[in-house]
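What follows is a single structure, written as structure tokens, with notes after it.
Just one protein chain is left out here, and the rest sit where they should.
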Amino acid sequence: MTRLLLVVGVASALGGLFLFGLLRGRPDRDIPSNLIGRQAPEFTLPLHSSYRSSYGETFSLGANAGRPMIINFWASWCAPCYQEAPELATAWRERGTEVLFVGIQTQDRGRHAEGLEFINRFGLGFPNVIDDASLVSIDYGLFGVPETFFVNAAGVVTYRHIGPVSSAVLEAQIGALIR
Amino acid sequence: MLDISLGQLGSGSTLLALAAALYGAVAGVVGALRRDARLQTSARLAAVATFLGATAAIVLMELALLSDDFSVSYVASQSRIDSPLWVKIVTLWAALEGSVLLWAWLLTLYGALLAVAAPLNVLRPWALAVMQLVQVFFLGVVATAANPFTVLPLPPADGPGPNPLLQNHWMMAVHPLLLYLGFVGLTVPFAYAMAALITRRPGSEWMTQTRRWTLTGWGFLSAGIVAGGWWSYEVLGWGGYWAWDPVENVSFLPWLTATAFIHSVQVQERRRMLKAWNILLITLTFALSILGTFLIRSGIVSSVHAFGDGPVGPIFLAFFIVVMLASFGLIALRWDQIRDRAELDAVVSREGSILVGNVLFLAMAFAILLGTLFPLIVEAISGEKVTVGAPFFDQVSRPLWLLILLLMGIGPLLPWRRADSQRLSSNLAWLLGGGIAAGLLALLAGLRGLYPLLTVALAGYNLVSLGLLLLGVVLPRARISKRSVVAVFRSYAFENRRRFGSMVVHFGVTVIAVAVMASSAYRVDEQLRLEFGAEVPFQGYELRAVDRFMEESPQGVSAGVEIVVERAGRTLTELRPRLNLFGQNPQLIPTPAVLYRPQHDLYLSIAGRLDPEAEFVVIRAVQSPLITWIWVGGLIVILGTSYALSPGGRQLRERQRQGAVRA
Partner (left out) sequence: MRRALALTAILAALLGTAPAQEEAPGLLLEQRVFEIGRKLRCPVCTSESVADSAAELAVQMRARIQTQLEQGRDEAEILAYFQERYGDWILQDPPKRGPHLLVWLLPAGAALLGLASLVVFVRRWRRAAEVPVEVDEADLERVRAALDRG
């Protein structure tokens, strides 16, 4: 009898574990960011040419300290980025005065022309910078593109969104940032 | 009449096969319970009918693939008009639904073989019924949740084609087939073990009955694993063959337990002990192979090779749990009958070495299973995400492999029951001498580090062991019979196929061990920037990128670089690493180019993108010493296994004798 119980015990333990796995869905999704609650890593990156007249040659996080910020990472080859770009453009038009938006083209070495095309296609008014060596990608612990980071006025990362960001998420997180 | 589509015919054949399997299982069980010979015969006929039905389904699927019938859902989702013939044929097992169909078909093939060819005894009806129950599950999945024959009302004009990684190499045609033949082959001894438990005859009958099945299954599984490694090497572009990916691991687990099994059954044959242990091992092997199919098809572990998360995950999980409960539950119920009243005269004996080897194989299987599932366990308990990757598995498995190599050399030299201590110490002196000589030679040759030196030493030790084994049987016979050593050797090898085959297999394993060590410990990786026309040195070679090339085929587009490889001023070859795009799939698939040489391989693959305007190309160059010998060693293992299985010598004469008696 004890042996039978042992068999049932092992089988249900494995069953439970795998059931958890099935319910959890795909692995390697939503790996928590190590940056939440910490200072957003500093960066200084060259701006895409279309923004240079209004923002200068480079954009740096430190120079804009004291304002809540949304940092969006994208690449010209990334399909979900095309999906979220209009939402970001709209959010910027509505809330751009309260929150600073910055886009970072990353993991996309050398494809500046394609990047500009992406920017013009969606008429992105907020500054977009080029991270050719993907250094900032690594600093922010990126698992892919797109990812969006929300940084409060104190420069602390409060939230990270993986995948295309929706207006609902933007609205909620901007609300949290300026509260 | 021609209104019936291939899809409908395929679904129909699957359902017929399913019905026949279901009927066969029921008739078999009732027939066995009532000892009704007619019902048992009808169960056997049902097994043949199931096979015919499943064969029809396979043929129909191939027809649909070859005729680009996109009204069949599997063809629409996996095939493409422009794919070459061989790709269309192997597309059958390129995705989930088809692979389950193939698995089911192989099960029915083995079931039919069993029904037709297995000798009649008390076990056969039950073994067949167990096989048929497993068939019912797989055919049931094909007929329902993973039906590849679903008819699409609006068939597309063309499909996306199979996973590009799979179109990239002909090995893809072979590797899954071999692996499945192995897994399914090991179902037969499992079925017989279950039959032995059901009929309360847990002696050695089930085991001797299935000896050849077991060895065949093991051989196919080994071949499948080696072929998979070669495929990875030729396709994945990083110059390795084994990444300890979860899916690789779970295909390796049944191999480990099956290897333990084929050794420990010998102890039962000779010494009538380990009854319970052997039943446990083969049950574990079967359960692990089902666990593997579940993990591959559920997408719950992170793997390059996974089939993705289909609807079949929960179904396979349920089957795995049922298999666990039914088989181990049955063992638990029968435990008092199968537990041994074993006797062991001495630990230093053949059986003692096999026992220790078994512990090592199982420890390795446990470590690999734990490492594979650990991220899932941690996440389930604490929600943390961790990784268990290659370095962990290397560190854990290496010492165990070295110990196994140690046992592999001494074990076969030990006699059954008890070793004579004088003989033992003389053998040991030779073995150690061989090991130390090989180790010193390696040291002189410039090898450093504990693991490489120990591996070479153990390889030398194993070669001496094989020499001692052969000389130990050949020399005395030559002396007595006054025939030449070569003649005695030939007749020995011919007569004792199993024994000689096992020596060949062990030799192959030794070759693989050295090759694995050399190719991992002395591998040189470099990322090279090749300016067109300029010579760039790499490990004594001069690499010169000549030109870009672009090739278009119906299958897709490939772009690559022609690289001339020179050594000491002599042109050796031209390698053409490339990047491929298959059909409409946006995934860039690199195809490395390999210069195979006995001393080392030169492996080139394009790193990143291929810029059409740049003056240079960045490639990854890898030099792996002795890596070819892994495939050679694998081949030797397969040849040895086949030789051990080939009818001849003693077996042939026994069979003739039996024939004579029967006549």
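Couple of notes before you dig in:
Order of writing sets the labels: A and B. Residues in every chain begin at 1.
Just so it is clear, contacts are C-beta pairs under 8 Å (C-beta built on N, C-alpha and C of every residue); 3 or more make two chains touch, one makes a residue touch a chain.
What you are looking at is a predicted structure, and each value in this text was computed from that prediction instead of being measured.
The chain not shown here is touched by just one of B:371, B:560 or B:640, and that residue is B:371. Looking at B:109, B:174, B:342 or B:473, the residue that reaches the missing chain in the full complex is B:342. Among the residues B:446, B:569, B:612 or B:647, only B:446 touches the chain that is left out of the figure. The omitted chain makes contact with chain B at the following residues, 236-238, 240, 243, 245-246, 273, 302-304, 306, 341-347, 352, 355-356, 359-360, 362-363, 366-367, 370-371, 374-375, 378, 381-382, 384-392, 396, 400, 425, 428-429, 432-433, 436, 439-440, 443, 446, 448, 450, 453, 524-527, 590, 605, 607-608, 620. Take chain A: the residues that touch the chain left off the picture are 28, 31-35, 41, 107-109, 133-135, 137-144.
Heads up, the rule we're going with is that only the chains that are shown with their structure count from here on.
Averaging C-alpha coordinates per chain places the centre of chain A 42 Å away from that of chain B. Residues 294, 298-302, 309, 313-314, 317, 320-321, 324-325, 328-329, 331-333, 335, 373, 375-377, 379-380, 385, 611 of chain B touch chain A in their complex.
The touching residues of chain A, when paired with chain B in their complex, are 3-4, 6-8, 10-12, 14-22, 24-28, 31-32, 110.
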